[in-house]
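A short write-up of the structure that comes next.
Removed from the display is one protein chain of the complex; every other protein chain stays in position.
Labels run A, B and C following the written order; every chain starts at residue 1.
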């Protein structure tokens, strides 16, 4: 039991260390442009990706670094992608907010709010015909629940009983605006009923809870039971993007969030269970070391070659 | 009591007679192109428009002739519009599927499924600032419930407690496809809960029931209580458009529908209540006579003048 | 049978239908779906019989264009070859994101590791009594989107051949049909032939006085105009370019160099229409013309429903004849 929790901790620390390294690289210059970190939300990819099968398709958003890592995409080509290197997962074409790594079952970030949801329906639909028993997972934020494409996707998946898992990462903000001001019924999971599918609000800061619900929903989905909506409650410990002044925070908010964030919580739980502090903290060390190494190699890689900028537009 | 029901009957007969005349004119030639009749659905506009105030804004669909008539738009300029005459409500620019008559509080049909819903939100929003205490009504079909714009509009109206009434005319088909095959949870009114607003499935073939629920919802809306969704159950007695072969009908379906259609039902109710058959049937006669006269005058009007075809593009 | 070449008498709509039947038989990864395309066989009857023959690879959808197009992107990424219908090109505007920001990016951004071999069938244009929201010609919007192929067949043979090419293409292709053509006259259509490569123009009429470039349903009106002009002694070369992306610039430039006069005719509004691109390419190629090039299209106005008004706007053969005559007699 504590072994699995240590593995969760490692996944989360790998994500956290990756994101913190990205933040540094963005400050120092090698990474330019808009970057959306998932610091504080690591338990959701950690729990969910643990129970995905290789044939499953995963569609994330611009806040997708953690999902890619949890799905198995190695850190080095991700760093390289963010730095516009030739060795990036997309040779620098995708960037922080729109890369794909289908060879790892990571079918892409998306920078249009809600756009991944209908695409995931298509991946699930394909599974009906290719004998793969594929399920598709689409991840999006609380704000995306108000986008038309997400609604259409939920109805489409439900009407056709497609094996799609809709994971809503409810971090309480859509960019700079609190979701509570943008909806009248704040339990977004309850929207699932509109489509005749199950919806659950779960603790998104607990990888174990996420794993349980994702596994359960995937089982239903693979047996032809159709889609599920999981509203994973979480918080980001950082701004919407790097540079966000976070003026929308309430007094004391970050302190409160910090006390219940998934890594702190899991660490405390492991210690309470008697796992030695050295073993727990070794995880952080290993993760940080891996990310330092990966970033260093990525930094040493050549930049993308401008001569290739026009390639691969058409078959 | 029977007076109001006779008035309902007149409204419904006026619509029915208008639509049947349109059907004839379409067959004979003066009307060309795609025409969507609301035969069988007359009780909804009859009941709803009866309790609208002059300042209220009404947004319908391509199946909007009945709504325009019930809102008070005279028949002659409607016939003229459908025939492309200079005297049409829009001088022939709108046609059967996209005319407006704002001077009567009829803010237009719309030929894009679901597009009227966000527009109605804006009319309601305007009412917040112009002191009009305006409510806005948007009408659409069962199929439109699956369109992204309708979802966005419902959330927008609910989040901001806008005085909008969403009227879904559930005639069980989206064009040629049964709605039951396109949704998993067939009670569309239940979708209202997703937005934290009330939703009711009501008898759309009973003008009295429609009136009650519309009045009630408008009262709530005007007092700042926000929007309501009314799913009005009905059936069309005719094809989706003129020319529809209706191959999707079940055996006996039209007979079943015919027995519960709103005019037959109301007529029987009035007779059962002791209203003399002559009085009841005089209503039909009056309506048909009005529509004959209106169509005849419209036919005599000059066609729209091609020299004006480029006018009014910009202010 | 798709493997046997044969000639059949088919209308445009029947030719599309025949191509779909062939494609579903020869490419098991195809899917056909959209609003009313399955059980009802399409509001224009173009997908008739497909569901009966191919079962649940053909199905009806909710009125959810974002879901239709988005799911096509996802299915195509995973190896299917969806053929989806957007009933009217006007309706694509509720979901353009899935075409422009999604489908068109898949191959490029992934560096060719993913692709989106999907075909979007739609139809467009004005028809008697159609309202402003059911009358637009929107090809220019799609032609400004790198990563998207666009084709606009106007004859039964092209309706068949180009759809076959489109579906075999490994990139997203938009096939723009026209509902006024569907039940036009039957023609001998060679079906079951080889899959043709993308691209290419058609010289529908040879001539030497003026080059008229055109595409879509209006081609027919251009040909009528060319006949009328021939009776006056003006020999127009009519070059139809059903493939708009890739566009056969060379064919146009070559013809214009010969005739030294250029007219482009499309049903779309003039400003920002693809006619501008054609003129700009010919001008950019430095083709010496005897007179300024002429663009003929619908003037920059919304489309009124009344036929009498619409007729004053959409170019007809009389107007085309007059404008070409004026150019040549210039």
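One rule holds for everything that comes next: a contact is a pair of C-beta atoms (placed from the backbone, for glycine too) under 8 Å apart; a residue touches a chain by one contact, two chains touch by 3 or more.
Since the model is a prediction, treat every value here as computed from it, not as a measurement.
> Quick one: jot down which shown chains the absent chain touches.
Missing chain, whole complex, touching shown chains: A, B, C.
> Which of these, A:97, A:229 or A:257, touches the one chain of the complex that we don't see?
Of the candidates A:97, A:229 or A:257, A:97 is in touch with the missing chain.
> Looking beyond the chains shown, say which of A:122, A:148 or A:163 touches the absent one.
Of all options in A:122, A:148 or A:163, contact with the hidden chain holds for A:148.
> Tell me which of A:111, A:155 or A:228 is the one touching the absent chain.
If we include the chain that is not displayed, A:111 is the one touching it.
> Using the touch rule from the top, list residues of chain C that touch the missing partner.
Touching the chain left out of view, chain C contributes residues 66, 90-91, 93-97, 100-101, 104-105, 108-109, 131-133, 136, 138, 140-141, 143-147, 245, 268-269, 271-277, 279-280, 283-286, 291-295, 300-302, 304.
> Spell out the interface residues on chain A facing the chain that's missing from view.
With respect to the unshown chain, the touching residues of chain A are 31-34, 62, 84-85, 88, 91-98, 110-115, 143-144, 146-149, 174-177, 181-183, 247-248, 303-304, 306-310, 313.
> When the complex is taken as a whole, what residues of chain B touch the one chain not shown?
Chain B touches the chain not shown through residues 57, 59, 90-91, 93-94, 98-100, 102-103, 107-108, 110, 112, 115, 117-130, 134, 136, 148-149, 152-153, 155-156, 159-160, 311-315.
Everything below uses one rule, namely that only the chains that are shown with their structure count from here on.
> Mind checking the centre-to-centre distance between chain B and chain C? Centres are C-alpha means, answer in whole Å.
About 36 Å separates the centre of chain B from that of chain C.
> Indicate the whole-number Å distance between the mean C-alpha point of chain A and the mean C-alpha point of chain C.
40
> Residues of chain A touching 2+ other chains?
Where chain A meets two or more other chains at a single residue, that happens at 148-149, 152, 155-156, 159.
> Would you mind listing the residues of chain C that make contact with two or more other chains?
61-62, 64-67, 94-95
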